[in-house]
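For this view, one protein chain was removed and the others were kept in their places.
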Amino acid sequence: MTNAWISGTIIALLAGAVGFFVVLRGSAFAAHAIPNGAFAGAAGANLVGINPLFGLVVFALGAAFGISSMSRRTRSDVATALALVMMLALGAAFLATSSAYEPAVNALLFGEILGVSSSEILPVVVLAVVCALGLTLLYRPLLFSSIASELAVAKGVNVRLIDTLFLVVVALSSALAVPVVGALLTFSLMIGPPAAARIVTSSAHRALALSVVFSLLTLWAAVASSYWTDLPIGFFVGTMSAAIYLAARAWMRLDSRRSRRALA
Amino acid sequence: MVGIDLLEVVDVDVALSGRMVLRDVNFRIDHGEFTGLIGSNGAGKTTLLRVLLGLQDVVRGRVLVHGEPMTRSNSSVGYVPQKVLFESDVPVRVRDFVALGIDGNRYGLARRSRHTYELVDEMLESVEAAAFANRRISSLSGGEQQRVLIAHALVSKPELLLLDEPLANLDPGSAQEIIQLLHSVVTNQHVAILLSAHEMNPLLPVMDRVVYVANGRVASGTTEEVVQPEVLSALYGHHVDVLRVHGRVLVVAGGDERGDSLVADHPAVVLE
Partner (left out) sequence: MVRWILEPGLFSNGTVRTALLLGALVSVVSGVVGIFTVLRGQSFAGHALTDVATAGGSGAALASLSPLLGFVGGGVIGAGAMDAIGVQRVKDRDVATGVVLGAATGLSALFLYLITLQTSTTGSTQSILFGSIFTVGPSTLPDVALLSVVVLVGVMVIRRPLLMGSISPELAAARGVRLRMVGIAFMVMLAAAVGLSAIAIGSILSTALLIGPPASALKVVSRLSHAVVLASVLGVMATWLGIVFAYDSYYWFGSGRGLPVSFFVVADVLVEFVAVNLVARRRRLRVVEEPATTAMPEQVGWI
């Protein structure tokens, strides 16, 4: 349980920050596809009997590079969809040949609060630090190319390189999150909280900070609920992420109505 | 430095997907000049601007800045696109967006100094955009966004500002305001401007020189030199008349052998 809190906190901090850019760049689909690569990796590692974290990282990176290189030839949403189904099909084939029993499959897809053992905490911390450093280094060119890529190109930002590096960061954070949150729900932590944050505030720094806070709240609440009810954590992460977004929208609507009434 | 122009375009040919779109382009821009890049839609104005930004390769010829070959992300050239489509909830304020004009291409997380924000506020002031400095960039009207984009380009202190059709989406009143604003930028900040437009009349009072694009070729010089029937006829490849009515210039396709009088394929023509 302690492991779940520690790794969950790290995952939430990272997902909140990465998700801020995922929403800003409109890469929700890629953020959804890449964790499925991690899923295939975990299933493959299970099949050949190696460290699952290794499989998670390698296959997530494979999905990220696949999407970024295919996007140069074809529409990026098509490229993402094809990479996604390829990874899922591989995962399904690995599972079929490895005779994994159902709870293990469900854990990979929908998360498992006991999905991280204490020996894995250190690699998780190291990878998280790598991602955080990457985001820090990329911060301004990434922000710039996300909101106005034409202007960023004119200013000499290598937009293509930034795009690939960002997908690498998404891949590494997904590899960390999948064992806990599940392959199908990792992305929802990267969409709901940041989308809620940017509705509430108009400043980039504050939106980034708020996104991290929302993501932490979501994950802590999900871990606790999953622990108490014994239901899968993915259920709580998915629905709570959506709920926090809808709540932010409702709050803003109420707020603007109130200020309109104050004016009148 | 005497004798070296700020920008020099020499014998440039440009091809897009195998088709030659610009041939033999030659012109120069000096410090603090206001130049209009005039031509109808599709004449190749945007392509030419992309060449000057280093975003489009040329088949032949050279683009020199201060006598040196142009490189991408040259800090002495600023760029203002026609319009940037922002998502509706982008969490970036006008001030921060303008600040990205200074450090948007820098890696790392060095804090912005107070000096940066002073410079940003000064620029917003100079384009009369200080009033909405703290609004979301996605909440601006067309005219407001235009001012912010100009401030964004000016804040890195370029010597030449390239503007792609800044007047296209504006009503005549706002267009006049932007032109006056750009004129004051040229005089106060001593920045040279190259502005593309399909309609030259609003620019006549402020324009020092004109680069006229038609038919894949370019004629340049002062307005008086270029906007002449002989020059434009040679450019278009058929006879063109230039009429001056109440201080406005109308370019009209001249009567050919059959005596037809057609309006040139040029929206600068005003039919009234």
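As written, the chains take the letters A and B, and residue 1 is the first residue of each chain.
In this section, a residue touches a chain if its C-beta (ideal position, glycine included) is under 8 Å from a C-beta of that chain, and two chains touch if they have at least 3 such contacts.
This is a predicted model, so every value here is computed, not measured.
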Query raised in the report: From the list A:135, A:167 or A:237, which touches the chain that is not on show?
Result: A:237
Report summary line: Considering the complete complex, of B:19, B:111 or B:246, the missing chain is touched by B:19
Query raised in the report: Just one of A:6, A:47 or A:93 touches the chain that is missing; which is it?
Result: A:93
Query raised in the report: Residues on subunit A that touch the omitted chain in the whole complex?
Result: 23, 26-29, 31-32, 73-75, 77-78, 80-82, 84-86, 88-90, 92-93, 95-97, 99, 101-103, 105-106, 109-111, 182, 184-185, 187-188, 191-192, 195, 231-232, 234-239, 241-242, 245-246
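To be clear about the criterion, only the chains that are shown with their structure count from here on.
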Requested in this report: Report, in whole Å, the distance between the mean C-alpha point of subunit A and the mean C-alpha point of subunit B.
Outcome: 42
Requested in this report: Give every residue of subunit A touching subunit B within the complex, in rising order.
Outcome: 24, 26, 136-141, 143-144, 147-148, 150-157, 195, 197-199, 201-204, 206-207
Query raised in the report: What part of subunit B is in contact with subunit A in the complex they form?
Result: 53, 55, 72-73, 79, 81, 84, 86-87, 89-93, 96-97, 100-101, 103-109, 134-137, 152
